[in-house]
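One protein chain omitted, others in place.
Each chain gets a letter, A, B and C, in the order it is written, and its residues are counted from 1.
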Amino acid sequence: MKVEIRARAFAPWEELAEHQAHLPPGSYGACAAFVGSMRDFNEGERVTAMTLEHYAGMTERQLRQLTGDAARRHGLLDALVVHRVGALQPNEPIVLVAAWSAHRAAAFAACAEIMESLKSRATFWKKESTPGGERWVEKNTPGANIE
Amino acid sequence: MKVEIRARAFAPWEELAEHQAHLPPGSYGACAAFVGSMRDFNEGERVTAMTLEHYAGMTERQLRQLTGDAARRHGLLDALVVHRVGALQPNEPIVLVAAWSAHRAAAFAACAEIMESLKSRATFWKKESTPGGERWVEKNTPGANIE
Amino acid sequence: MSVRIKCFASLRQRLGIGQTELAHRRGMTIGDAWRALSEEPPPENLLCARNLEYADLQQAVEDGDEIAFFPPVTGG
Partner (left out) sequence: MSVRIKCFASLRQRLGIGQTELAHRRGMTIGDAWRALSEEPPPENLLCARNLEYADLQQAVEDGDEIAFFPPVTGG
């Protein structure tokens, strides 16, 4: 299980492939993954840049807890979480979550659950730059319910 | 939207990154992806090889229909489905499904829905080679319910 | 006046039929096509297609159709 905070742009699918290459071949039958990236448009306004603030120390701790909880609950073989902080440009990845398991139900459920827990508990805050100035994002969009 | 049948091994995360590179930058905020791959163990026995038979013509048609249906229902920006046929070795990818949308709920739900529809409707059949001989896989493992 | 028949996977092996042709008859159904292939009753979990779309045994067969029989699918 790996959880990382990144201060620079990252290539999520390459990170995922690289991480997966270290898993025992033939052990997993399913990998569910999610990548959230920066849109250039939000709540009716053009977004030209974004800053992601976080609570260093608490963020890593919360991410490890919530990822570990989901991994145990769903019997995952492995999980990977990478989250960006700092100054972002449109189209840059914000978060990568991946979950490996024997069969698909656990991978899907765990990946979605990690994303929802991350959105509600991990100590990150987005500030958007728009033509009208800077604004803190006040709340997240609704997520998915996976059973 | 792209749907493809492959007769040779493929690198799913590279395919995904390559496909995504052609989407308008900043247009999508979410990509949910799933990769199913060949395990070396199933139903209590070691699996040394697998053959994936399919109904050429009907498979592509069913995949296009079910992917298009999910894309419309969830308002996806794009979707990608790649499915392997022929002779497979353990650890080789069988299927890649990816769904791009503005926000995460649609991407997660559509990706899971495409996988479930594909499992129940797309005309593929798995035959496993085990130390005890060859056997047709009779039914799929249960899937995920995503709302 | 003919109908193309295809069988897949375990059913193809059991019937020993991958692809064949049947004469088309007026009023023919997919069930009639099955009976022309096998003396066994259709398996409970049998799936059928007509012209690349799922169909059932009651459905009519037109001249020139492609009819397929196969077990539950196991892709993905």
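Assume a residue touches a chain if its C-beta (ideal position, glycine included) is under 8 Å from a C-beta of that chain, and two chains touch if they have at least 3 such contacts.
It should be emphasised that the depicted structure is a prediction, and the values quoted were computed from it without experimental measurement.
K.L.:
Using the touch definition given at the top, which of the shown chains does the missing chain touch?
P.N.:
Per the contact definition above, the missing chain touches A.
K.L.:
From the listed residues A:Ala17, A:Ala49 or A:Val137, report the one that touches the chain absent from this view.
P.N.:
Of the listed residues, the one touching the omitted chain is A:Val137.
K.L.:
Looking at A:Cys31, A:Val47, A:Val95 or A:Ala110, which residue reaches the missing chain?
P.N.:
A:Val95
K.L.:
By the contact criterion defined above, which parts of chain A meet the unshown chain? Give residue numbers in ascending order.
P.N.:
Touching the chain left out of view, chain A contributes residues 36, 52-55, 57-58, 61-62, 83, 94-95, 115, 118-127, 136-140.
The rule is short, and it goes like this: only the chains that are shown with their structure count from here on.
K.L.:
If I average the C-alpha coordinates per chain and also across every protein chain shown, which chain's average lies closest to the global one?
P.N.:
B
K.L.:
Distance between chain A and chain B based on Cα centroids, please, to the nearest Å.
P.N.:
22
K.L.:
Can you work out the whole-Å distance between the CA centroids of chain B and chain C?
P.N.:
26
K.L.:
Need the CA-centroid distance for the pair chain A / chain C, whole Å please.
P.N.:
Result: the chain centres lie 48 Å from each other.
K.L.:
Counting only residues that touch at least 2 other chains, which ones in chain A make the list?
P.N.:
104
K.L.:
When you check chain C against every other chain, which residues touch at least two of them?
P.N.:
As it turns out, chain C has residues touching two or more other chains at 76.
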